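My questions all concern the structure below.
Of the protein chains in this complex, all but one are displayed in their positions.
Note that the chains take the letters A and B in the order they are written out, and that residue 1 is the start of every chain.
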Amino acid sequence: MGRLLDISQVTAGYGSITVLRNISIGVDAGECIGLFGPNGHGKTTLLQTISGLLRPAGGRISFEGTDITGARPRDIVNAGLIQSPQGNTLFGDMHVLETLELASISRRARRGRDENLRRVFDLFPQLGERRSQKAKTLSGGERQMLSIGCALMCSPRLLMLDEPTLGLSPRLKKELAGAVGNIARSGVPLVIVEQDVEFLLSLTQRLYMIEHGEVIREIDRANAPDHDSIMKLYFGEAVH
Amino acid sequence: MRPAATSIILPLASLVLLLLVPLFATDSYTRHLFIIAFLYAVIASNWNLSLGHCGVFNFGHLTFFGVGVYTAAILSKTIGINPWIAIVAGGATAALAAFVIAAPVARLKGIYVVLVTFAFGQLVMQLVLSQAQITGGAEGMVRIPYLRLGDYSFIKDYKLGYYYAALFLLVASTLFLLAVVRSPFGKSLKAVRDAEDYAAARGISISRQRITVLVLSAIFTGIAGGFYAIYLRVASPDVFGFGTLSLALSMVLIGGTGTVYGPIVAALALTFATEALAGIRGLEEARFIVIALAMIVVLRIAPGGLLGIIEKLNIGERKTAEPADARN
Partner (left out) sequence: MIDTLIATLVSGLVLGSLYAMMASGLSVIWTTLGVFNFAHGALMMIGAFVAWTVSEAAGLGLLVGIASGTLAAALLGVLIERLLVRPYYGNRNMLLITVMTTLAAMIILEKGAQMIWGARLKQLPRLVDGEISIFGATISAHEAILVVLAPLILLSIWRFTVRTNVGRSLRAVGQNQRSAALIGIDVPVAFAIAFGLSAALAGLTGALLGSIRFITPSMGAEPLVKAMIVVIFGGLGSLGATAGAAYIIGIIEALLILWLGLYWTPFVLFLMMIVVLVFRPTGIFGSSQ
């Protein structure tokens, strides 16, 4: 196969409620992909399933050629498949530095701890300034940075970002987009979930549109229509 | 079968059987077990009113029982009031105690409800222990006056009188619980338990509801306490301990939270089961272990891993609305 992350025919949900239906998505090495589509249609559930927080009812997930279907979250993190979750409350009563250091707890990440820490502070200088502040005292944007910083501390081989700019002001959004672009350019493959298609288009090579727990459209930017028609497509689709 | 038939016929048939028991069980020991089982049934089914129907995690229910025990003991022995009145007075003081503890409970949530109701039990126990000149302290009180009806002493006839009095108490308590659960108030309890925010939005006062439920659940529990003291002719601080608490709790859990008959059936079954175990030499202590294990097993295998206090409750709810399911 040779794909970095390969999700094939995955079905998952909560209890008797099925959220994902036979979904198949792939990420190649060195590639950034985007997931978009209306809220509540399974994007976050998909990430939870990949990270091992939810056990899929069917299908197969493999990472770097290894089957990780139903593996424990810890082993998935150890393999380098990292998620920065949505919401980003993290650990309210822990200091920024403490949190970042803790994030390198996995065996793989421990070795690169100091280097990763430098990298995070380079990328988000604000976090360096607030290193001894508790997470709950941070602003929304800073929390988002801390969440992404934590993910970077895990030495990701593939990084999944769940709505990194949710609820941020346009200025902060731009700042974070810059940082995410930096991460992508440093060679970390990304899976980004976003509502903001504009944002996705600036960062990713391929887009999957997800509705009702299924991929309803895959857009390859190499032979995709131009920017405007993708936007039309999205808003046209999203109306109903 | 018609719905109403099973929900009325089954309990009635059971009642007839229980009325006939003394004809067959003529020894005072078997009758004694029945009497104790009836009292536990009253405790457990009333506890279920707050725990199961209203979702208040009241860990101090046995306190109401203990208050009843000591009220009847002190009134009848120290003051010399007629034991019949003393028993009923136990219900009144228990309801008063419930009213006192309900004020803080109505404001609290989660584990703090458990802690404060438990602490209340300890508080009352410490009060009993510290007032040794009135309550007998750790030794308790003995030789409490027994029941009489005219010239008839209830000690006679192998406890026949006590048997029917206890059964009458259980029937009265059960009718009372059925009336509460089926009243508009009972239905509003379920509304709050299942959707607190919604109920609050509809203008149901949750605090007032919790206070009312605790007081209602204390009345017959206190009367049972009073009866217990008069019947056994002793009052001891043991009633506040973990032992009685866990036994009654296991009856509620095993019988089914949120049902009226469930804890009653469980109380009868468990009283005889533990008594049978106690009869085996070397296993006197083991019976408590068996009960604890049974509690764990029930918590584990009840549907959804006893997601149960709620889910089982839903079964109870449907039953009230449409009494077709006469599982108990």
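Quick note on the criterion: a contact is a pair of C-beta atoms (placed from the backbone, for glycine too) under 8 Å apart; a residue touches a chain by one contact, two chains touch by 3 or more.
Since we're looking at a predicted model, the values are computed, not measured.
Counting contacts over the entire complex, the absent chain touches A, B.
Residue B:E285 is the one among B:D27, B:D151 or B:E285 that touches the chain not shown. Among the residues B:S28, B:T78, B:S205 or B:S246, only B:S246 touches the chain that is left out of the figure. Among A:T66, A:T89, A:N182 or A:S202, only A:T89 touches the chain that is left out of the view.
Check B:L18, B:L129, B:V171 or B:I206 against the missing chain and you find that the one touching it is B:L129.
Although one chain is hidden here, its contacts on subunit A can still be listed: residues 51-53, 72-74, 77-78, 82-85, 89-94, 98-99, 101-103, 105-106, 109, 147, 150-151, 153-154. Seen across the whole complex, the unshown chain contacts subunit B at 57, 59, 101, 103-104, 107-112, 114-116, 118-120, 122-123, 126-127, 129-130, 132, 242-243, 246, 249, 253, 285-286, 288-289, 291-293, 295-296, 299-300, 304-310.
One rule holds for everything that comes next: only the chains that are shown with their structure count from here on.
If each chain is reduced to the centroid of its CA atoms, subunit A and subunit B end up 55 Å from each other.
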